[in-house]
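Note that one protein chain of the assembly has been removed; the remaining protein chains are unaltered in position.
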Amino acid sequence: MQVSITSKPLMPWQELQNYQQQQTALYGQVGATTIFIGTMRDINEDVAVTQMELEHYPGMTEACLKQLVQQAVDKWHLLDVLIVHRVGLLKPNDPIVLVAVWSAHRAEAYAANRFLMEELKARAPLWKKETLSNQQTRWVEQNTPGHHDAD
Amino acid sequence: MQVSITSKPLMPWQELQNYQQQQTALYGQVGATTIFIGTMRDINEDVAVTQMELEHYPGMTEACLKQLVQQAVDKWHLLDVLIVHRVGLLKPNDPIVLVAVWSAHRAEAYAANRFLMEELKARAPLWKKETLSNQQTRWVEQNTPGHHDAD
Amino acid sequence: MSIKVRFFARLREQLGQSEMDLSATAVTTVLQVWQQSTRQPELATNILAAVNMQYVHADHAVHDGDEVAFFPPVTGG
Partner (left out) sequence: MSIKVRFFARLREQLGQSEMDLSATAVTTVLQVWQQSTRQPELATNILAAVNMQYVHADHAVHDGDEVAFFPPVTGG
């Protein structure tokens, strides 16, 4: 299990390849891997966005993500979990977050991944400040809550 | 949108990296990518499995997967879909299937990915024959159906 | 008329053949193709059938040049 916050560009495939190379103890046990990658769009609430600054609360963000992973592990049979979240300055198309779940069975891998993303969006202390095409900036007010949103 | 059947080892991260490099037209539009990777386990129904032969119906398998992708595209707003399925001889830990969905929003990316995997398991003409540790072989009888299974 | 019949997976092994060409003299159905090609009267409910690579029911009509396939429940993914 690993959570990390990084100010360096997030390269999901490389991150996953490197992380999976350490999983030798799981050989033959994994039946299902689910991955979510959140990426910066160049439009939000119908306004063009040119860049985004992601702020976090060093220490608490990591602690919060670890708690969420623990909740997921308590709830489902999971073999491994990886969460990586970007902070700092992002451009459109840059990956923001990576959530990967390894399990023997797909139902648990899907459910745990969704749970982690929803909880991360609801609870992890991270804030987005967007720069619009007219150079104005705005803080994103609130993530749409729960499982029924479409963000 | 792409579906393919391959008898060569499936390397998900490389496959995804290569595929995504062609997605330049989607720049800035993708907000959510969901990925499922099914991997061969070394145990099935409490019996040790040493290898597996995956048979398919050339032509129909691809046509079936294309139909499933079309159904998903009709049902949700999706930007792209990639499905790759292994056939031939597999060993434990080998990836069997890769389903990737790109969308603006996470709810649709999650739902479409789950739909594609369930429908693939229920409808795509593919069959698994397992070799057990005592050298005996057995055909896998049936995939557990629907969304409520845990395979 | 000429029909191509294909069998897959466990069914292919049980019947000892993967495909055959069938000659029929009149309008026929998937069930009749099964009976003629396997010499078995019953088409078990867990055997799936496809005509020209599309799933069909046993009463589906089969025409000259069609490819008819029979196979057990699918187990991919």
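A, B and C label the chains in the order they appear, each numbered from 1.
Following the convention adopted for this analysis, a residue touches a chain if its C-beta (ideal position, glycine included) is under 8 Å from a C-beta of that chain, and two chains touch if they have at least 3 such contacts.
Since the structure is predicted, the reported quantities are computational estimates derived from the model, not experimental observations.
S.K.: From the touch rule at the top of the page, work out which displayed chains the omitted chain touches.
M.R.: For the complete complex, the undisplayed chain touches A.
S.K.: If I consider the whole complex, including the chain that's not displayed, which of A:L10, A:L82, A:A104 or A:M117 touches that chain?
M.R.: The single option touching the absent chain is A:M117.
S.K.: Please give every residue of subunit A in contact with the chain that is not shown.
M.R.: 38, 54-57, 59-61, 63-64, 85, 96-97, 117, 120-129, 139-143
Everything below uses one rule, namely that only the chains that are shown with their structure count from here on.
S.K.: Per the definition of touch at the top, where is the C-beta contact count highest among chain pairs?
M.R.: A-B
S.K.: In whole angstrom, how far does the Cα centroid of subunit A sit from the Cα centroid of subunit C?
M.R.: Subunit A and subunit C have C-alpha centres separated by 48 Å.
S.K.: If you average the Cα atoms of subunit A and of subunit B to get two centres, how far apart are those centres in Å?
M.R.: One centre to the other, that is 23 Å.
S.K.: Distance-wise, how many Å sit between the C-alpha centres of subunit B and subunit C, to the nearest whole number?
M.R.: 26
S.K.: Could you tell me which residues belong to subunit C and also touch two or more other chains?
M.R.: Nothing qualifies.
S.K.: What are the residues of subunit B that contact at least two other chains?
M.R.: In subunit B, residues 38, 117 touch at least two other chains, as defined above.
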